[in-house]
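Missing here is one protein chain; the remaining ones are kept as they sit in the complex.
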Amino acid sequence: MKDLRVERDVQTETNKIEARGVQVFYGTNHAIKDVDVDILDKTVTAFIGPSGCGKSTFLRCLNRMNDTVASARVEGKILLENEDIYDARVDPVQLRAKVGMVFQKPNPFPKSIYDNVAYGPRIHGLTRNKSELDEIVEKSLRRAALWNEVKDRLHAGGTGLSGGQQQRLCIARAIATSPEVLLMDEPCSALDPIATAQVEELIDELRTDYSVVIVTHSMQQAARVSQRTAFFHLGNLVEYGETGQIFTNPKDPRTESYISGRIG
Amino acid sequence: MSDASINPSDLPQKSESLLVPSKLMRRRNAAETRYKAYGIAAIVISLATLGIMLITIFSDGISAFSQATLRFPVTMDAATLDPKGNRDIAEMTKVTTVGYKKVLEKSLIAELVLRQVAVDGVSEKDIGAFISGDAPARLRDMVLADPSLIGQTIDFSAFATGRIDGYFKGRVTMETAKLDSNISPEQLQLADKMQEAGILDVRFNTKFFTNPDASDTRPESAGLGVAIIGTLYMMALVVVLSLPLGVAAAIYLEEFAPQNRFTDLIEVNISNLAAVPSIVFGILGLAIFINFGGLPQSSSMVGALVLTLMALPTIIIATRASLRAVPPSIRTAALGIGASKVQMVFHHVLPLAMPGILTGTILSLASSLGETGPLLLIGMQAFVVNYPSGPLAGGVMEPATALPVQVYAWAARSDPAFIERASGAIIVLLAFLLVMNIVAIILRRRFERRW
Partner (left out) sequence: MSVFMLLVVIAVLALVGFVIGRQRALASAAGNIKEMHSLPLYYGWHGALMVIVPSLFALTFWLVIQPLVIERQLVGYFPPEVVESSAARTLAMADVRRVAEGLDIAIAQGAMTEVQADMVRTEFGSVRDRLADVGVALGAEVTPQILTAAQDYRKYAVVGNIGRSILTFLVALAGLIYAIRITNKDFRARNRVEQVIMALLSLSSTVAILTTVGIVLSLVGESLRFFTMYPWQDFFFSLTWSPNFQGGSDLGLAPLLWGTIYISFVSIIVAAPIGLFSAIYLAEYASPRVRSVVKPAIEVIAGIPTVVFGLFALVTLGPILRDWIAEPTGWGNSGSSVMTAGLVIGILNIPFVSSLADDVINAVPQAMRDGSYGIGATKSETIRLVILPAALPGIVGGMLLALSRAIGETMIVTMGAGAAAKLDLNPFEAMTTITVKIVSQLTGDTEFDSPETLVAFALGMTLFVLTLGLNVVALYIVRKYREQYE
């Protein structure tokens, strides 16, 4: 499969998210240990590592999805454009409109395709009237490369689409609220290879507007879509840098073991 | 959600600070709080109603366990009770309760005189009206059982009538007494003096648990004796009938039944029977067991049969659930060492499922304990004053009544004293239920197994 990275330049070096000394506890289990990381704007950042290494947990800290788990406790600072998202004044609901999320398994609501995409704009009050909403829905579906496939059946159920289409619908749903960051938790793990390729291509396109953070268990995928890669192991951030450097010239022996398939 | 309700100024501006909630966000959070409040309100309403209901029942009913009682020496006047003076039982049975009532009345008045209680214009007849209608009958039974009592003076205690009793419990007041033809304020004043003099006191009423029902005019002596016996008979029969039958049916359906239309038919029947209104089971009992089968009306046997049919679906469903909860590894292990399927079920699966089965049975028994409608149709609301015989002497075939039915029967009577009795009966009924549920919980806690 071709390397998508060469087609677009890395546009920016400005930091979108800065995480400092992040610790996560599930009850007594110390899931994330003192992680510092900077996520760049308009860049795809991949989190890789063996299962249970904490990469998904850390991802879920970035839009405070861990708040919905009663036993989870987060310490440290995560700054989104220099504002601490764990500040007491921050409403996680408002945060999540800025930091959208796409999940491992496609989870469209049991509503029509249109209503799925319109859900976010409606609750966040992004539109004044129906035509504006129509516009957002169309734009989002186009952005998610789904418009041509569904434009004739916008009011059919979202659950009737194929797996890859469902996942792209979920991406459209997430970008309809015009977020600044998109978090993707193994977005292709439930898809077949062709659908995976489509979604990967889409992720690369999204980089022009958003900062994308993707968790993946596939190193090939990380190599294909991301510009920066972070390797997690046992709750620690072992190594973080340019994707090419991580895969060709890892500094830490643990990264090398993982890349070469000795641990995982 | 309507889009029109959103003002342009509410629209979130790009890159606005997260630290300042937008106007819309404030509105959304208010909606959130409201929604949560609805939930709390719903819970508070349900629990408050439950609380109010239980509190009213208890405050109405707790007084049923105490009773205003008169205690005074009774002189067994030989001239009235045994006019011929030869202590011949056959002769003495001719003296009716009216004669005994006179004896009691005279003795009470004599006691008042002795204790220097001023009667203040209350007539002798009205003083006699203090004594419950069941006291003369009890005295008569005592004398007929032991004629030597005649001529003696014995200590006797008799219930005060429902109105006097009600006065000490706050149900009857001076104001209501003025309007009541059965009682006068003067009588109530006298009652106060009698209490001071120690002739009358309010004490714990064991007779409430043992006496049979009593007629409309003497609520004070109505008790739950027959109802408790009837309920115990029925519960025992329901266990004996429904447990083996229900468990056998459940074992068959869960472990052995082939997948075919007949099995499906049984399954559909069980799930539908669980939802058939209870009154329909009463019609079934009336038509099949009484009219067709010729079993006696009002008997605990018919009641138990009806309740058994009602309890079976629940027991079968509960048993199947606990059989299913036994992990397959136990089954394969048993089969693997050469047990037959029947041996596997009876030696391994059933003992492990037993706590669950018993819990389910107790809970379904608890719900049959409270059933009323179907028992009305098979005649158990009847006025029964004779205790049924012992269980081996055919007592289950004799007329009886049941606790919930007794509640209904008393609630339907006009004298408010019976509302107190009905609430008291509910307290007894709830106590039974509480015990059963506690047993079920203990069983579950003690034997609960995590696989």
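Each chain carries a letter (A and B) given by its place in the written order, and its residues are counted from 1.
Here, a residue touches a chain if its C-beta (ideal position, glycine included) is under 8 Å from a C-beta of that chain, and two chains touch if they have at least 3 such contacts.
Remember, it's a predicted structure, so these values are computed and weren't measured experimentally.
**Student:** For the full complex, which residue in B:L19, B:V280, B:L335 or B:M354 touches the chain that was left out?
**Tutor:** Checking each option in B:L19, B:V280, B:L335 or B:M354, the one touching the absent chain turns out to be B:V280.
**Student:** Just name the one of B:N29, B:S66 or B:Q189 that touches the chain not displayed here.
**Tutor:** The one listed residue touching the chain not shown is B:N29.
**Student:** Using the definition of touch stated at the top, determine which of B:G39, B:G121, B:G170 or B:P328 touches the missing chain.
**Tutor:** B:G39
**Student:** Out of A:T68, A:N82, A:S131 or A:N148, which residue would touch the omitted chain in the full complex?
**Tutor:** Final answer for the missing-chain contact: A:T68.
**Student:** Against the chain that's been left off, what residues of chain A make contact? List them.
**Tutor:** Here the touching residues of chain A are 63, 65, 68, 70, 93-98, 100-103, 105, 107-111, 119-120, 123-124, 170, 173-174, 176-177, 179, 183.
**Student:** Of the residues in chain B, which ones touch the absent chain?
**Tutor:** 1, 28-29, 31-32, 34-36, 38-43, 45-47, 49-50, 52-53, 56-57, 60, 244-246, 248-249, 251-253, 256-257, 265-266, 269-273, 275-284, 286-288, 291-292, 294, 309, 312-313, 316, 340, 342, 366-367, 369-373, 376-377, 379, 381, 392, 404-405, 407-408, 411, 419, 422-423, 426, 429-430, 433, 437
One rule holds in what follows: only the chains that are shown with their structure count from here on.
**Student:** Take the average of all CA coordinates in chain A, do the same for chain B, and state the distance between these two points in whole angstrom.
**Tutor:** Roughly 63 Å separates the two chain centres.
**Student:** Residue numbers of chain B touching chain A in their complex, please.
**Tutor:** 1, 3-4, 6, 8, 10-12, 14-15, 17-22, 24-25, 28-29
**Student:** What residues on chain A touch chain B, complex-wise?
**Tutor:** Residues 80-81, 83, 85, 87, 89-91, 93-95, 97-98, 122-130, 133, 178, 180 of chain A touch chain B in their complex.
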